[in-house]
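With one protein chain held back, the other chains of the complex are shown just where they sit.
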Amino acid sequence: MNYFIIGYYAMLIGASCVAAYFKNRQAFLLIFTLTLVSFVMGLIGGESVLWSVTVAAGLIAASAGIAYSFREFLIIILPKQGAKTMRTAPLTASFGLFVVIIYVIAAVFAPVIAPFGQAEVVGTSFAPPDDKMLLGADQLGRDMFSRIIYGARNTMGLSLMTTAIAYLMGCVLGMLAAVRGGWLDQFLGRLVDVIMSIPSLIFALLLLSIFGTQLYILVLVIAFIYTPYVFRLSRAVAGNIVVMDYIEAARLRGEGTWHLITREVLPNAMAPLVAEFGLRFCFVFLLVAGLSFLGLGIQPPTADWGSMVRENATLISFGEITPLIPAAAIALLTVSINFIVDWMLYLSAGLKD
Amino acid sequence: MKDVFGIVAKRLGLGLVTLLIVSIIIFGAVEMLPGDLAQAVLGQSATPETVEAMRKELGLDRPAPVRYLDWLKGAVTGDFGTSLANKRPVAEQIGPRFANTLFLAAYAAVIAVPLSIGLGIMAALYRNSVFDRVANVATLTSISSPEFFVGYILVLFLAVLNPLFPSISSLSEDMTLAQKLERTFLPALTLVLVVTAHMMRMTRAAIINLLASPYIEMARLKGVPNWRVITHHALPNAWAPVINVVALNLAYLITGVVLVEVVFVYPGIGQLLVDSVTARDFPVVQASCLIFASTFIILNLLADVGAILTNPRLRHPK
Partner (left out) sequence: MAREKSVLLEIKDLHIEGRVDEKWIEIVHGVDLTLHRGEVLGLIGESGAGKSTIGLAAMGFARDGCRISGGSIEFDGMELTSTPESDLRVLRGSRIAYVAQSAAASFNPSHKIIDQYTEAPVQYRIRKRMESQEDAIELYRRLRLPNPDEIGFRYPHQVSGGQLQRAMTAMAMSCRPDLIIFDEPTTALDVTTQIEVLAAIRDIVDQFNTAAIYITHDLAVVAQMADTIKVLLKGDEVEQADTRTMLDSPQEEYTKSLWAVRSFRSAQKTPADPSETPVVSMKNVDAAYGDIKVLEDISFDIHSGRTVAVVGESGSGKSTAARCITGLLPPTSGTIEFKGEVLPASYKDRTKDQLRQAQMIYQMADTALNPKKRISEIIGRPAAFYGNLKGADLKKRVDELLDLIELEPRQFYERFPAELSGGQKQRIGIARALAADPTFIICDEVTSALDQLVAEGILRLLDNLQQELNLAYMFITHDLATVRAIADEVVVMKDGRIIEKGPKDEMFTPPHDPYTDLLLSSVPEMDPDWLTTLLEERGVDNVGEAARDHQS
């Protein structure tokens, strides 16, 4: 028994008592369950488990704090309408916004922020962190921190471009199918079903093995694989719109297909499509990261989070967390986008009624 | 009942056609190689004579449709040709590895399916409670993390910092089942974590959807006790959505397995596929892709057939 363990349990039990006193049933249940769970885990795993729990709780509390203050910050600086929306935002969403903004800044100003170039060898291989290199060096002696900053630019930029291409093709085809109907709709629908019946990672591996792994091929292949998913989405969204009477009215007026798509269907399809863009970006991003991790995505020496995990994986067996940093960077971004999308979907669903 | 068989037969037929088209895509993709297979394998520096000899050896002098039919005939009978890298029959390499992958996937599924359905139903029943909210954030985090991130975290905590399980899951023939289970615990756990998150969210959504039906409200207004509303009124209608969720996620397992196998150096078909892609060993790539795609299609097919068979409207036609 040491002071840490005594303090740990005293804190938890104290907090649950406070929650119970203020009749906050949910908070009490949460804290007390945590107490019981750490009791069991502590018996099995010893003190280190309790430390991990403490660190995790601290991280969550810190994130909640950041999220809270960032939301307040946005409420103050945004114009009226935006501030009003932000006030209803859950903490998860404002945390997501915060992370995404940080990432975007890192990506845009990468050369300014990063102390070294992404391919520049500045130290010995696997050099530990020092004043010069914040996170140490990788297997070739390049600065990890600089590479992570550049990685934001490369991985995100590539995924964004790919998603945009897939969206453009998928939406145009999907809306065309919905508005035109008939054999075109049938044909595209069947085609998409077939393409989607090959798992996307497998399909990507097959195509990349054939066409090589140049950057533009990577973009085109992944965009091609994701187009059917966007097609299905936009076809479904537009499908709900084209049955509306105002579309029928426009058809009977004699309006052309292009007018129907751009003026009548698209304005009504924007909200769900934009929300879904975030999700699709996540999927593309994860696929790119996965491919890079397998050594078939973005090629060295270009910095990229997926391949950085793979290159430094051996460090894990020495108990180092360095290779987990780029992996965590990937997870953090996708989690954040999911948080925002969750909120946006909730907002657009709430607007309906 | 005749109607149901008709619909099932139709769905099976559609699945078969899909499978056929997918096989054409997989075969045709390799035909789209710049130059041709021999040129691609030997590289730019090869002399025309060696390329020509290779072409003969691979039978590339015959027209593509003929080669496709040969390949398909072979694939159906379990003969996928010879590997370019080591000249051994492809089936011989894939066979044991496919078995390993199925073992891993089954291991994960056996834990994940009951766990996530149970948790998903709980989250739906106690909607908006602390449990539901915590589960929402946790599952969202898990879904958003790449499989290799989850895998390496588990390695760090359960293999390196606390050496409870091996971090590398090599298998050998003479291992007992218990040893195998221990060896493959970490990759299986990784898959469980990722798949459970997906499956739990989908189960929750399906059950919430179901509980909003007017007939559930009617049952409550008839004074039916809560447990009976669930077992008698909700459950008989829940099969179709739940089967759908399970099949979709098992299909998802198939893709997830590739990355996890690489993380844990597990001798499965995913690892083989990645190695063959890097080595540009096309016969192996084609065969593995076909196997992955078929499994995926068959699972989706089973989900649809399950949904048809449990639909009361179709089971008792007018």
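Order as written gives the chain letters A and B; numbering starts at 1 within each chain.
The working rule: a contact is a pair of C-beta atoms (placed from the backbone, for glycine too) under 8 Å apart; a residue touches a chain by one contact, two chains touch by 3 or more.
Everything numeric in this text was worked out from a predicted model, so none of it was measured.
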item: Sole contact to the chain not displayed, among B:Asp3, B:Glu31, B:Glu92 or B:Glu217; value: B:Glu217
item: Touch with the omitted chain, as defined above, among A:Val40, A:Ala236 or A:Ala249; value: A:Ala249
item: Contacts of chain A with the absent chain, listed as residue ranges; value: 88, 244-246, 248-249, 251-255, 264, 267-268, 350
item: Chain B residues touching the omitted chain (full complex); value: 212-215, 217-225, 228, 232-233, 236-237, 312-313, 316, 318
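FYI, only the chains that are shown with their structure count from here on.
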item: Whole-Å separation of chain centres (CA-atom averages), chain A against chain B; value: 23
item: Complex contacts: residues of chain A adjacent to chain B; value: 26-27, 29-30, 45, 48, 52, 92, 193-195, 197-203, 205-211, 282, 286, 289-290, 293-296, 306, 309, 313, 316-319, 321, 323-324, 327-328, 330-331, 334-335, 337-339, 342
item: Residues on chain B engaged by chain A in the complex (per definition of touch); value: 18, 21-22, 25-26, 29-30, 32-34, 129-130, 134, 137, 140-141, 143-149, 152-153, 155-157, 160-162, 167, 251, 254-255, 258-259, 262-263, 273-274, 276-278, 280, 282, 285-286, 288-289, 292-293, 296-297, 300
